Structures are given as C-alpha cells and as structure tokens.
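There's a structure below that I have some questions on.
The complex appears here without one of its protein chains, the remainder shown in place.
After this line comes chain A, so read on.
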C-alpha cells in the first residue's frame, strides 16, 4: 500500500519545513516584540507606524506576501538576499522574510494583549523610581507580559508551522511541494494528503502540548 513512497525524500522535505518554521519563529518573535514595543511607546510616530504595519500586513493574504517577496522583491527589484546565483537558497530566505513579516503582526498583537494584563500601577511605580521607557518595558512589563502570552504564542507558532506550506508557491522544496510532486506522479490524492496531514500533526501536536504545559508553569499568579 505504501510502496509508492520509495524514491521520495519525505523526511528531507519535512526537515525543510522545520527549518522554515524555526527561522521564521525566531524572526517574527524579535520583529513582533519590537512592533509591540512601538505600539505602546510614548512616541506618536512609532505608535502610528506600529498600528499601521499590523493592520496592513495581517490583512493581506499570506500567499500574496510570499509571492511578492519572490516576484516583487527578487524578480523586479533585484533583492536577492545574498544568493543571486542560487535559486534554492534565495527562495528559502525570501520565504522566511515573508513569513516573518506576516507573523510578526500576530506576535505583536498577542504580546500587546499580554502587556495589557500587567497592572498599570507597576508601570507607574517603575516610572516613579526613575526608569526610562525602555527600562520600564524591558525590566518590568515585558517579562510579565511574555509569561502570560505563552498560550496565544503557541497558537501563532502552530499557525506558522502550517503556513510554511504557502512557501511552495515560490518553489521552496518543503513538505507541500513534495506533496504536489507525489500527487502529480502517483495519482493517490487521498492517501498522500493523509500522510502529509499526519506529518504536520506530528509537528504541531507536541508544540501545543509542550507550550501548554509551559504556559501553566510560568503564568503570573495574580
């Protein structure tokens, strides 16, 4: 029943998916945190940029963002991400860029909701001790905010894992691309889809369980 799997690098394809997920997760966590910082900052220009970015980017379909990185940035404007002669590396980096840009908006909003759980008195107390805004944010607010948003962040991470499949539209050789190759050759739509669905469940189910446990452990008891 499964002899048609011969000759396909199933694990290799899922490894690319994992790489895409990890790089994009780290990138969007950093960029999303910066955005969240901007959205709560006292500088109107930064607040404006933060909310404009979030509202624009999260409302554009991911497929369009990913396609834009390859067709717009790379093909038209010549942004090759340091890999002009290596299409494989280039599309991978472009896909990470697109995924980071998109998911940072969701990370930002999750984190901002976490910031809102920190009682305002703490920020006022920190201010009255003479801390600057960046110090208030990094020393007092964000550490507590992060602890309360592990659950929502797990949601974003799981969505990100599955959204890496969109990278197939610009030819990143991850799981979804192998799936379309296999369907093209083997005429086994249902079986092949089920195998890949199972593969993704294997990736995301442990993520959800582990982060759910972490979320309970680190939650700030108020």
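Simple rule for what comes next: a contact is a pair of C-beta atoms (placed from the backbone, for glycine too) under 8 Å apart; a residue touches a chain by one contact, two chains touch by 3 or more; residues count from 1.
Just so it is clear, contacts and distances are computed from a predicted model.
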Choices "Putative Zn-dependent peptidase", "Spore germination protein", "Integral membrane protein" or "Glutamate ABC transporter substrate-binding protein" - which one is the UniProt name of the chain not shown: "Glutamate ABC transporter substrate-binding protein"
Selected residue (touches chain absent from view) among A:81, A:131 or A:195: A:195
Touching the absent chain when the full complex is considered, from A:57, A:168 or A:211: A:168
Which of A:16, A:62, A:91 or A:211 contacts the chain that the document leaves out: A:91
Chain not shown, touching residues in chain A: 1-2, 4-6, 10-11, 67, 70-71, 74-76, 85-88, 91, 168-171, 177-181, 183-191, 194-195, 197-198, 201
